[in-house]
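Every protein chain of the complex appears in place save one, which is left out.
Then we have chain A:
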Amino acid sequence: MSFAKLTASTLAIAAMTTGVAVARDQVQVAGSSTVLPYASIVAEAFGENFDFPTPVVESGGSSAGLKRFCEGVGENTIDIANASRAIREKEIAACAEAGVTDIIEVRIGYDGIVFASQLNGPEFTAFTESDIFNALAPKVMVDGELVDNPHTKWSDFNADLPDAEILAFIPGTKHGTREVFEEKVIAAGCEATGAMEAMIAGGMSEDDAEDACLMVRTDGMSVDIDGDYTETLARIDANTNAIGVFGLAFYENNTDKLKVATMSGVEPTTETIAAGDYPVSRPLYFYIKKAHIGVIPGLKEYAEFFVADEIAGPDGPLSNYGLVADPELAATQAMIANEETMN
């Protein structure tokens, strides 16, 4: 019967292809979606300049990437995890348990986080951390008292800001960006307005007050966006009065639709971030399995290429795309050359 034959040969082919053990000849990378554009730019240039095949880069988030990274050592595990935050103690322990002990940590540069709004919307051009805290925290200081946030318009607490309804689109909790937003903006505003002192004075322990300072109001004026920056952009497009949180690189690619606000008087540019003047930035990393160096062809070369001056330096393609070059790049290059692991 032709059908029996077809079935048998299909099953045979399926069995054969699954049974083939693939000797991997390309570097495999997974992790943060913030690092993905940079990693893909490097992978592309790497494939063009070396005889090794183009590395395979996947996204999925910092935590998911590090989890896959820590699954173990061997050809069927990834070689590099990209992360928009430093690896956590818990993850290092999980890695060690699976036999991934020697990890090389590479800092590739810094990423700025900016507040932007519709180009033709209200004049959201200058914020301070206190403004954002006053607009978005659940409890704020009004006339020296800690009260539930009564503000519905920006002009309610700062006459210099537009008379517009508060509406902010901020990254959801699964994003690494959220952590930076909470710590560098909300918590800073919490301290600056004196809300933190008031909480401690009100009987909270210091740790509890610090945690309470990271909270964001939940009455609909602050909206979590779990998707990408494109989704935030679409929401901003539809809401004249809204402000959104973006990465610097994303903003620089969409200057025809968005205008950016300064933070405490500093405009976000690669220069101000590199100088440390712009307060809301974070380092970006990738992590290499030392055990895979020498086994997976091109792994060390890829890592060295990533942090080479012509790629990650101030005039390189990464910096053109929006990455803020790391002033200590030379130290990082030496670290990879010597294969120094984390201790």
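Methods note: a residue touches a chain if its C-beta (ideal position, glycine included) is under 8 Å from a C-beta of that chain, and two chains touch if they have at least 3 such contacts; residues count from 1.
Operating definition for what follows: contacts and distances are computed from a predicted model.
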**Report entry** Which of "Peptidase M16 inactive domain protein", "Acetyl-CoA--acetoacetyl-CoA transferase subunit alpha", "Phosphate transport system permease protein PstA" or "Cytochrome d ubiquinol oxidase subunit II" matches, in UniProt, the chain that is not displayed
**Finding:** "Phosphate transport system permease protein PstA"
Query raised in the report: Of A:S33, A:N149 or A:S281, which residue touches the hidden chain?
Result: A:S33
Report summary line: Across the whole complex, the chain not displayed is touched by chain A residues 1, 3, 6-7, 10, 13-14, 17-18, 20, 22, 26, 28, 33, 36-37, 40-41, 43-45, 47-49, 51, 53-54, 56-60, 76, 228-230, 249-250, 252-256, 259, 310, 317, 320-321
